[in-house]
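Apart from one protein chain that is not included, each protein chain of the complex appears where it belongs.
The letters A, B and C name the chains in turn, as written, and every chain counts its residues from 1.
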Amino acid sequence: MRIAINTGGGDAPGLNAAIRAATLTALSKGWEVFGIRNGYGSLYTDDPFIPLTASIVKRITMQGGTILGAANRGNPFEYPYQKEDGTWAAEDRSDEIVKMFKKHKIDALVAIGGDGSMYIAHKLVKKGIQIVGVPKTIDNDIYGCDVTLGFDTAVSTATEAIDKITTTAEAHQRVMVVEVMGRYAGWIALHAGLSASADVILIPEIPFIIDDIVNKIKSVESRGKEYAIVVVAEGATEKDGERFVRGKKIGQAELLGGIGEFLEKKLGKLTGKESRSLVLGHLQRGGMPTTYDRLISLRFGSAAIRCIDDGDFNKLVVMRENRIQRIPISEVAEKVKKVQTDSDTVITARDIGVSFGNESER
Amino acid sequence: MRIAINTGGGDAPGLNAAIRAATLTALSKGWEVFGIRNGYGSLYTDDPFIPLTASIVKRITMQGGTILGAANRGNPFEYPYQKEDGTWAAEDRSDEIVKMFKKHKIDALVAIGGDGSMYIAHKLVKKGIQIVGVPKTIDNDIYGCDVTLGFDTAVSTATEAIDKITTTAEAHQRVMVVEVMGRYAGWIALHAGLSASADVILIPEIPFIIDDIVNKIKSVESRGKEYAIVVVAEGATEKDGERFVRGKKIGQAELLGGIGEFLEKKLGKLTGKESRSLVLGHLQRGGMPTTYDRLISLRFGSAAIRCIDDGDFNKLVVMRENRIQRIPISEVAEKVKKVQTDSDTVITARDIGVSFGNESER
Amino acid sequence: MRIAINTGGGDAPGLNAAIRAATLTALSKGWEVFGIRNGYGSLYTDDPFIPLTASIVKRITMQGGTILGAANRGNPFEYPYQKEDGTWAAEDRSDEIVKMFKKHKIDALVAIGGDGSMYIAHKLVKKGIQIVGVPKTIDNDIYGCDVTLGFDTAVSTATEAIDKITTTAEAHQRVMVVEVMGRYAGWIALHAGLSASADVILIPEIPFIIDDIVNKIKSVESRGKEYAIVVVAEGATEKDGERFVRGKKIGQAELLGGIGEFLEKKLGKLTGKESRSLVLGHLQRGGMPTTYDRLISLRFGSAAIRCIDDGDFNKLVVMRENRIQRIPISEVAEKVKKVQTDSDTVITARDIGVSFGNESER
Partner (left out) sequence: MRIAINTGGGDAPGLNAAIRAATLTALSKGWEVFGIRNGYGSLYTDDPFIPLTASIVKRITMQGGTILGAANRGNPFEYPYQKEDGTWAAEDRSDEIVKMFKKHKIDALVAIGGDGSMYIAHKLVKKGIQIVGVPKTIDNDIYGCDVTLGFDTAVSTATEAIDKITTTAEAHQRVMVVEVMGRYAGWIALHAGLSASADVILIPEIPFIIDDIVNKIKSVESRGKEYAIVVVAEGATEKDGERFVRGKKIGQAELLGGIGEFLEKKLGKLTGKESRSLVLGHLQRGGMPTTYDRLISLRFGSAAIRCIDDGDFNKLVVMRENRIQRIPISEVAEKVKKVQTDSDTVITARDIGVSFGNESER
């Protein structure tokens, strides 16, 4: 067997561990293993497949980033190119990929990626490439799996940042707003906010009412706690309000500083307290993976090879009900796993006094 | 409702988070909440129940240890006392506990503890105390639950320690043996060893053959890696050999330095390489809980109150198949959850080249 | 003796360690110790001085923030108040402070603060209050001392953040701009940038030329490193250009996103590479102090008491030439310690290939 591995989409801690485990497991079966650089990027070049050996993957389990690179220019089915007049257009270059796989006699691909990557994988499968996917995203929003590679590290980084911010918030009696990643799902905000004892957690799944946040801050203050921590997912949105994603109010071209800055100003004015905001941004994507992420990444990478070995293609290896399972990639594509607003974690948060900014309507 | 909370057995990071969540959840229901100090210890004193308030549990989610103390002198059913001649004996003082609960009109107990605590809880239930348990142990060996409070932090501490040891092992081309906790089950050794890229992992569930370890080290060396990392659970044992637990070879009174030191000497002699050992010991019990542990501890503590609220007593709230579930305490008592030697994690480890010290027999 | 302690200005890790050491040292001499809350804030209230005891300062060495609070409304000599028409004005309330000290028979004050606090201290000394200062600022720019309390932790936080950003920069082949604190002096940028292997470090002391940065990035790229890390102090400024401090171009009312965002856009355009920026902001002020900061904070706090014990007032206890020394507060007020552009650290940075953005002019 000759297999290839690639990593696509945004960076996530654990990618290298998955690459290492997939490579070593495949080598142990006597297979040949190759890396594709930058998503599918190197397939358009003269150096499409890089041989992966035990020594190349040595000591990378603990390294953030990906040794295969992730600087892809885009979806092979809508690959961007610049026209003569300087404007951009897109073309379908997927046939080149299929050709390269055939030319180099690659039997199967381990595609490590998020929903975008799985969408592409799904279409490549239809063109005859045999693929097994590994679910990766710090956002934890891939449908069909309990947890994705990179999420635990992102939550830990966010929690640690909120911990730091909290001591300063207390010293200065401030409202501190921490904006974390999560455009469509509030997993990082929910887990990090709860772990770091936030007073308010705002997620896309629960549109917030600004007065409910203000009431929570005042109620906290009335019990002698003179500061408040608000954790907000970048995609959280005001009820009956507009949607802000990184400053872009959807439906308008208006540029603002994002939901964090919006809340900083609004809450400062409405509570009369000093307030500050912080956007954690790319900090959440990088760094050494946690032990938890190292372990599931190794297990995912190795399980993907066993999946190939079983001839069980077009599957995503996932962690579900605390076991590695295989589900059809088609089941996952174009869906998002959202926070259930009646889940045990949300109930726990409410029970210990966290506001989700919608208490007046419950 | 008036409820009590206690923590029993060895220290584990996350206890305070569980106490906080249980307290806040109960208070939110209008209940009164009390802490029992040092297991059941304070029940034998004049100050048996300490009122727990929101301000007492403030900012403790991230603190290691337990604000309730864990310095218990022992099992109430076999409570040790010193006889006049100076020798020690045991007596049953469980009735005093029952009496105290009645006298102070405590309706239910949240017992946060490991297998020992669940065994005691099980017997107290029979005497009429209404109990809901929360599974706590860094060893992760409580039957019936996928993961226990404290385990993720212990694994992280051990992984970080092995990471540190590795750079020195490489610089000095040594065999480094790291002994971690795990008398009856090898969970910490397996997870930390795999996460930290150990060459050899030795666990109680897989008796080792010393020559297989030596062969692994030599094979690693022959491929140009001049150091080796051996992670060993304290309860790991040589096949056909004796059992060492912290230096005490079972069946003999002989005192040695433990399995880590045993292996250091043996492997040093048999491989001809410089070797060193390190016992992580109590380092694994302490410190700030990881984000993962903070979160499950909060969820466990809060779920225990909802369990009481449902009148569903004599249950342990557990994480099983990635959901909070309730199982009878009786189902758990006197059992140990061992590592399955054909589990996905063990297979992954073998597939990426980890030796469990028994390759010659497979 | 009856002494008071206060903490002023921006938050810095180590304040609590200094408070603890000052308190315990004073108590060991049989003195009474009091805390003033929120700078001089509690002196305008009915509860001006809080007794500090051994149990109050227990276990706070490792805690960020300050148990005395830092939410001061301002300089006692120019205290802000709101006029009837809603506008703000300032009045001198320093006499109230002097009165309070007399009324409560406080013999001396340990003032832990930055340049602003020392300026106020200097003026209070002239009014007869006996003060010993402790130098605190994460910016490390207090004149006359080699290092200030809080700096090492801020540098560590920034370094760790840049480390994380770097793995992602490499995976995505990006230019990453990290903006750190430092309005007037580039200490954090210099130390964190050097420690985290930045390619470019921009500090207020060395005005930058944008083309020199672009040339550096291109030269790095030509040697096969396809990403670049730029660390910029918030007060760094373009040569012959305008000065940006947190988006406020001095001399104009224009609001921008700060120097980090400015560089992200400019460098993205000029290098043709994807670029991103991150503002670390308040992250740098909070969290658990490093060992280094704990130690100097304890030493500063304790030394301040010995300074009082010697009757040696109006002094700042500083670390200079690796020894605790005492210098007149007057010597420090209204000065800034800048990075010497020919210092050994800057020379080291240049010698290992770091660009300061001014190579074309050297």
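In this text, contacts are C-beta pairs under 8 Å (C-beta built on N, C-alpha and C of every residue); 3 or more make two chains touch, one makes a residue touch a chain.
Note that the structure is a prediction, hence the values are computed from the model and not measured.
Visitor: For the chain that was dropped from the view, give me its touching partners among the shown chains.
Guide: By the stated touch criterion, the chain not on view contacts B, C.
Visitor: Please pick, from C:T45, C:T345 or C:S360, the residue that touches the omitted chain in the full complex.
Guide: Of the listed residues, the one touching the omitted chain is C:T345.
Visitor: If the hidden chain were put back, which of B:G144, B:G287 or B:P328 would touch it?
Guide: Reading the full complex, the residue touching the unseen chain is B:G287.
Visitor: Using the touch definition up top, pick the residue from C:T7, C:T61, C:T237 or C:S355 that touches the left-out chain.
Guide: Spelled out, the listed residue whose C-beta touches the missing chain is C:T61.
Visitor: In the full complex, which bits of subunit B touch the chain not displayed? Write them out.
Guide: Considering the whole complex, subunit B reaches the absent chain at 7, 11, 13, 15, 38, 63-66, 69-71, 157, 160-161, 163-168, 170-174, 176, 226, 257, 274, 276, 278-279, 281-283, 285-287.
Visitor: Write the list of subunit C residues that the hidden chain touches.
Guide: 20-21, 24-25, 28, 54-55, 58-59, 61-62, 146-147, 152, 155-156, 159, 163, 191-192, 194-197, 223-225, 290-292, 294-295, 298-299, 302-303, 305-306, 320-324, 344-345, 347-348, 351-353
Just so we're on the same page, only the chains that are shown with their structure count from here on.
Visitor: Going by the touch rule set out above, what shape does the chain contact graph take here: line, ring, star, complete or other?
Guide: Graph shape, chains as nodes and touching pairs as edges: a line.
Visitor: Which chain has the mean of its C-alpha atoms lying nearest to the mean of all protein C-alpha atoms shown?
Guide: The most central chain here turns out to be A.
Visitor: What whole-Å value do you get for the distance between subunit B and subunit C if each is reduced to the mean of its CA atoms?
Guide: 42
Visitor: Return the distance between the CA-based centres of subunit A and subunit C, expressed in whole Å.
Guide: Result: the chain centres lie 34 Å from each other.
Visitor: Indicate the whole-number Å distance between the mean C-alpha point of subunit A and the mean C-alpha point of subunit B.
Guide: Taking the average C-alpha coordinate of subunit A and of subunit B, the gap between them is 31 Å.
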